[in-house]
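Next up is a structure, given as structure tokens.
In this view, the complex is presented without one of its protein chains, the others remaining in place.
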Amino acid sequence: MKKIISAADAGKLIKNGASIMIGGFLKCGTPTRIIEELLAAGTHDLTLIANDTSYPDSDRGRLISEKRIKKAIVAHIGTNPETGKQFHNGEIEVELVPMGTLVERIRAGGAGLGGVLTPTGIGTVVEKGKQSLEINGKKYLLEMPLKADIALIYATRADRFGNAYLEGSTRNFNTVMATAAQTVIVETDELVDECLDPNMVTIPGVFIDYIVA
Amino acid sequence: MKKIISAADAGKLIKNGASIMIGGFLKCGTPTRIIEELLAAGTHDLTLIANDTSYPDSDRGRLISEKRIKKAIVAHIGTNPETGKQFHNGEIEVELVPMGTLVERIRAGGAGLGGVLTPTGIGTVVEKGKQSLEINGKKYLLEMPLKADIALIYATRADRFGNAYLEGSTRNFNTVMATAAQTVIVETDELVDECLDPNMVTIPGVFIDYIVA
Amino acid sequence: MELNKEQIREIIAKRVAKELHEGDYVTLGIGLPTEVANYIPPSMHIMIQSENGVVGVGAKPSPDNIDPKITNAGGIPVTTKKGAAFFDSMTSFTMIRGGHIDATVLGALQVDQEGNIANWMVPGVLVPGMGGAMDLVVGAKKVIVAMEHMSKNNIKILKKCTLPLTAAHEVDLIITERCVLRVTEKGLLLEEINPLFSLEDITSTVEADLIIPPHLQTIAA
Partner (left out) sequence: MELNKEQIREIIAKRVAKELHEGDYVTLGIGLPTEVANYIPPSMHIMIQSENGVVGVGAKPSPDNIDPKITNAGGIPVTTKKGAAFFDSMTSFTMIRGGHIDATVLGALQVDQEGNIANWMVPGVLVPGMGGAMDLVVGAKKVIVAMEHMSKNNIKILKKCTLPLTAAHEVDLIITERCVLRVTEKGLLLEEINPLFSLEDITSTVEADLIIPPHLQTIAA
């Protein structure tokens, strides 16, 4: 059985200066209630690892607008002009990572792998400062694993064992992020009384520490 | 829509000397009917990539007993004494791979990655002849991607678009193998008239070429 | 010849649609490439993959049928077609980078005769991030650039891209409102020309080395 906590308590688990992964692709599959409480708690100097910085007035996008983020490791910032502005002003550090590489780096962190060997980014600025290896005549970039102090992930339904079911296109980065953080908090639309059907579990409870219902 | 073929026709798609991946963990989640036909077709000199060589009188274990396999790349041969015997007699080549490394090598093949960096096998004979990299002070083995000419995988239910649902513990190697072969054939217990619920798809049809119903 | 934006987009999207084949799995970039879906004949079964985790993207939902849990990569609610599947980003990029997507259609800021493409940043001006574009261009079996022939009066089809690349040597086909160009080892082969334009309209607006066949084909419509 996992600890069931309030969104407010979840927000308080995140300390100033922490690295946090937040699931979701723009608004879809984003754990919004915990982010609200994180905003309310005044937490700052965070390193954000996510697919994108959403929109200026939405979920993790507001963490940017309200200047809580010191560094963002993301694939896309185009939907949040505030990120671009702060980046150009030197107020925020932004590491742009190809989406497929980002998901693999998080997966490597969660799966105990030493890195990722990807053809993506070869011949581009993404190569800069990175080691590359030639394998079977083809060049691959060595990309480093990513881990975080906390991962905030979304679920459509969860049971008290932490098993989570994610519907539609909400899975996105939530599944890998669940594996790659010291503490993993799932925010679920619905906490079921009974257990989930073991065949319907998108994220096994073994990866989960806390549930926000 | 994918081509629906008979098990016999599926068996004939596999040529002498081909490399084949066969899903399943021992008997569980193994596509047995296609293997029967492969045996009947007399196909030989195969390279088998699988979790194990099953039992001497079962499914892919019979491919060993009947001497159809030239080389086996597997994690475990203990349940099939015939494999050990042929290995000691020099009749078959056996490459033993740690299970977690085997699944990652297949995944790398299917996901377009250049290799796997794993801590597993460091300090053991598995290291032999392989490159290792030190990353953040820890040593990792570089293991090569695996691909095959054909993958034979199991499904509990499939639809005509090739989407597959796998129940219980039948998923095992089937999911990754579906991504890593030139031609992928799914053998399903049941072909549904309607489509699978897109939320219930274990293996998306994009990875599948043929269905044996 | 002056075409308005809408006409331009229609010409391009229609022509791109002809590159797709029965049973193809296709990933369309945001913007113009998305419009390609409108010109796929209903009888042809094409599965559209969206990098956020859908294969089998369908039509726009009616206002009372919107599910915020089902969107495309632009964050726009979509429906799903028969045979659709949902999956996570890891699986999505296994499809994309692993060579399981038959074609991708992307816009570009610049493209060159070596098959290089630049479509993700203009240093100091526009840095949206590469999103999934770098993986798509590297991984898809066929890379089709679908773009307006020029950007205002600037030439976009170059000998060598000057903007930061999305990927090197990956583009197969360039489709604009004026022409269809195939990337070959010897330069860009002018495969088709829109009869609304003259050969001069092409040669004067392409910096890349052009291979012009003796008999010019008209753009397929």
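Going in written order, the chains are labelled A, B and C, and every chain counts its residues from 1.
Methods note: a residue touches a chain if its C-beta (ideal position, glycine included) is under 8 Å from a C-beta of that chain, and two chains touch if they have at least 3 such contacts.
Owing to the predicted nature of the structure, the values given are computational and were not obtained by experimental measurement.
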Completion exercise
Shown chains in contact with the undisplayed one are A, B
Completion exercise
Touch with the missing chain holds, among B:132, B:156, B:183 or B:199, for B:156
Problem - Option touching the unshown chain, where A:8, A:41 or A:111 are the choices - result: A:111
Practice task
Write down which of B:8, B:122, B:144 or B:213 is the residue touching the left-out chain.
Solution key: B:122
Practice task
Just the residue numbers, please: which parts of chain B touch the chain that's not shown?
Solution key: 25-29, 51-52, 74-79, 84, 87-88, 94, 96, 98-101, 103-104, 107, 118-126, 156, 167-176, 202
Handout entry: In chain A, positions touching the absent partner
Key = 1, 107, 110-113, 159-161, 163, 179, 195-196, 198-199, 201, 204-207
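Throughout what follows, only the chains that are shown with their structure count from here on.
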Completion exercise
Listing by label each chain that touches chain A and chain B gives C
Completion exercise
Contact-count maximum falls on chain pair A-C
Handout entry: Gap in Å, rounded to a whole number, between the CA centres of chain C and chain A
Key = 29
Handout entry: Chain centre separation (chain B, chain C; CA means) in Å
Key = 35
Problem - Per-residue multi-chain contacts in chain A, two or more chains - result: 104, 118-119, 167-168
Problem - Overlap residues in chain C, where contacts from two or more other chains coincide - result: 54, 86-87, 93, 97, 138-139
